[in-house]
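With one protein chain held back, the other chains of the complex are shown just where they sit.
Going in written order, the chains are labelled A, B and C, and every chain counts its residues from 1.
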Amino acid sequence: MGIDKLKVLDKSLPSQVTVSDVKIGDGAFAFMAGPCAVESYEQLYTALLSAKNSGANILRAGAYKLRTSPYSFSGLGDAGLEMLISISKELNMPVVTELPSTDHIELFKNVDIIQIGARNMQNLPMLNAVGKTGKPVLLKRGFSSTIEELLLSAEYIINTGNTNIILCERGIRTFETATRNTFDISSIAYLKNRTNLPIVADPSHATGLSELVRPMSKAAIAAGADGIMVETHPHPENALSDGMQAISPDELNALSNDIKKYLNIESKFL
Amino acid sequence: MGIDKLKVLDKSLPSQVTVSDVKIGDGAFAFMAGPCAVESYEQLYTALLSAKNSGANILRAGAYKLRTSPYSFSGLGDAGLEMLISISKELNMPVVTELPSTDHIELFKNVDIIQIGARNMQNLPMLNAVGKTGKPVLLKRGFSSTIEELLLSAEYIINTGNTNIILCERGIRTFETATRNTFDISSIAYLKNRTNLPIVADPSHATGLSELVRPMSKAAIAAGADGIMVETHPHPENALSDGMQAISPDELNALSNDIKKYLNIESKFL
Amino acid sequence: MGIDKLKVLDKSLPSQVTVSDVKIGDGAFAFMAGPCAVESYEQLYTALLSAKNSGANILRAGAYKLRTSPYSFSGLGDAGLEMLISISKELNMPVVTELPSTDHIELFKNVDIIQIGARNMQNLPMLNAVGKTGKPVLLKRGFSSTIEELLLSAEYIINTGNTNIILCERGIRTFETATRNTFDISSIAYLKNRTNLPIVADPSHATGLSELVRPMSKAAIAAGADGIMVETHPHPENALSDGMQAISPDELNALSNDIKKYLNIESKFL
Partner (left out) sequence: MGIDKLKVLDKSLPSQVTVSDVKIGDGAFAFMAGPCAVESYEQLYTALLSAKNSGANILRAGAYKLRTSPYSFSGLGDAGLEMLISISKELNMPVVTELPSTDHIELFKNVDIIQIGARNMQNLPMLNAVGKTGKPVLLKRGFSSTIEELLLSAEYIINTGNTNIILCERGIRTFETATRNTFDISSIAYLKNRTNLPIVADPSHATGLSELVRPMSKAAIAAGADGIMVETHPHPENALSDGMQAISPDELNALSNDIKKYLNIESKFL
């Protein structure tokens, strides 16, 4: 079957995903912000409040961190998820967080957008299980997956009847080591020309360097992205994971101003 | 924690894995052969019998095929697994096959070696679950994973108390398209110098071309591999999956002769 | 010697290169446009006139095409160079074109900016010879060179006493095949944070697809680029080389409008 026959490329698919009262796609921009990992209630609250104050419309944080090394900080687990849901309710904002395994589906019933992480982009049982929840899904591109493979993974989800899919470009693995990954920004424009599914960019993981988050967020909007997902931390230098790529509350404010200018020029709104 | 402190690099680890009466590592060579996918009882029986007749000492076949596209042949599932176990008992040979999800652990109780596929190399719940079975594990390197990441995934398994781990090099994704993947043969010699865990090569997936299976199998032995895993099919041109890389029964015989000559020169035995 | 000690990273280096009356860097933007190859006087004149009319301030075209295959169109050679210089004088605009070998240095005395192509980024005799001309140099990043290697090649030039160096990001080779190369846009922001040398982007080669030239040009400005270099052709469908990535005169006009809007927001000028 040719790639051009895929349902994800059907031009009659809706071009907007709705999460609570937030819309993504078709002019509506998603500004997702929060810490890489839930480290404590206080750290999480501070980070998410600064996200809200900076104009973010969706909160993010990881409760279960799937780390390459068994000796890295792996998150607070169920307790972290509870804190995240509790604070998102208090701040009255939707939340996106990564599902660690299909066994956790039930625990994620109060999560607004279920994230399928880069490592699980081709975890077929997970694609199927998340699809069946009917909930909005943030599908991250695998760090060594082609654009075509990303679309085929989205096709697995769409085959469950769930069209609430948000694609996410988060950098691919190449020979370059100056940045953590290589931000494949062309993929955003390429996908926007072919599918109605909204696509967001994650400049934090794509570059791994906090200094690049602002310019790459602007570049993502210029490329046609329907949203960005960025990592912020009250004190990046003390973060328990990925501190190098986290921006401070002040930088988040500056980023927010950038975003607004760029959205304005593209006639999009936050 | 430095990579050099990992348990998988501990020189007091056993250097041999035992599966039924077959040994792998420390001079003992694993010759794993069988079809990519279980297609029917007859196809499977024919393929596995020719594997046995060619001198293979471990059988392989996939019952659950985790395919990139939802429209590719995905295997016979549970029925395929039953056929595989039944034929392996009849032929009195151990069998290795890929686990599709942690939900299938119980169904795999009669499988001799549980394979964690390349896509699941960093599926942490799966590493944990398979480790806890205590069974021998064939851990395939992810197609875009570094050698260090492969070792870290093995470390997750070893942390469950299970040291029956066989590493598998199966090619990495690069810019070269003449072959399906790029067979990173240096990784075999590199790993043999650092860990006691046996390492096998999968030249079928590494190259994607049946014409390269024989030379790359010989090369793998020269590089120090403790085994090879190859795909064979009674009629490669009719295979429902990966026919391009399957070798015929005649080629399997020729391969077997090659292997014996090369093992002899390296003072290893099948 | 540490990379941080390189002369190219010296913050007292001038941050602007002047070519005739055109400035590049430090707020001044270079809009380089023209056909991939000189095919005929008429084709060249038409393409360069449309470039001028669209607001480009530097002309480009290749007289000597260094093709991967000996059976591809390799340009008009010396005759093409003459046409290019003649038309640039008539249109009263500076021109950039690629040097095919050090033997051609003398012929390039009327070329305003000498381009060192991606394949020659590490051609040390060429770096040295071009440096010694004292002329502005456009140094393209090799398609498999790291950012550090690009800087080291620039260092060879700077060691000749020539600081008129413009770096150019034109895409790197990765596993992704949907685009011709992977546009490493992060490298632009990364380099802007480290060196005073101007950096321009070549979205035509970076993506290989004309549909991506506009969004990627905008993204390049957002990332901090000091210029773009794009390929245009009066009739892209009839181009003798790289027609897939050439934009038409109408698209060039639309691109020009985009550029102006984006430069405005970044307080830069064309």
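Basically, a residue touches a chain if its C-beta (ideal position, glycine included) is under 8 Å from a C-beta of that chain, and two chains touch if they have at least 3 such contacts.
As the structure is a computational prediction, the values presented were derived from the model and not from experiment.
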Interface partners of the hidden chain - shown chains only, full complex considered: A, B, C
Touching residue (missing chain; options B:E39, B:E98, B:D184 or B:D202): B:D184
Hidden partner chain, touching residue among B:A219, B:M244 or B:L270: B:A219
Option from C:Q16, C:T46 or C:S144 whose C-beta touches the chain left out: C:S144
Residue ranges of subunit A at the interface with the undisplayed chain: 144, 173-175, 177
Interface with the undisplayed chain - residues on subunit B: 144, 146-148, 172, 174-179, 182-190, 192-193, 206-207, 209, 211-212, 215-216, 218-224, 261-262, 265
Residue ranges of subunit C at the interface with the undisplayed chain: 1, 66-71, 100-103, 119-120, 122-125, 142-144, 149, 152, 155-156, 159, 173
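By our rule, only the chains that are shown with their structure count from here on.
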Intercentroid distance (Cα basis), subunit C paired with subunit B, Å: 48
For subunit B, residues that touch 2 or more chains besides their own: 144, 173
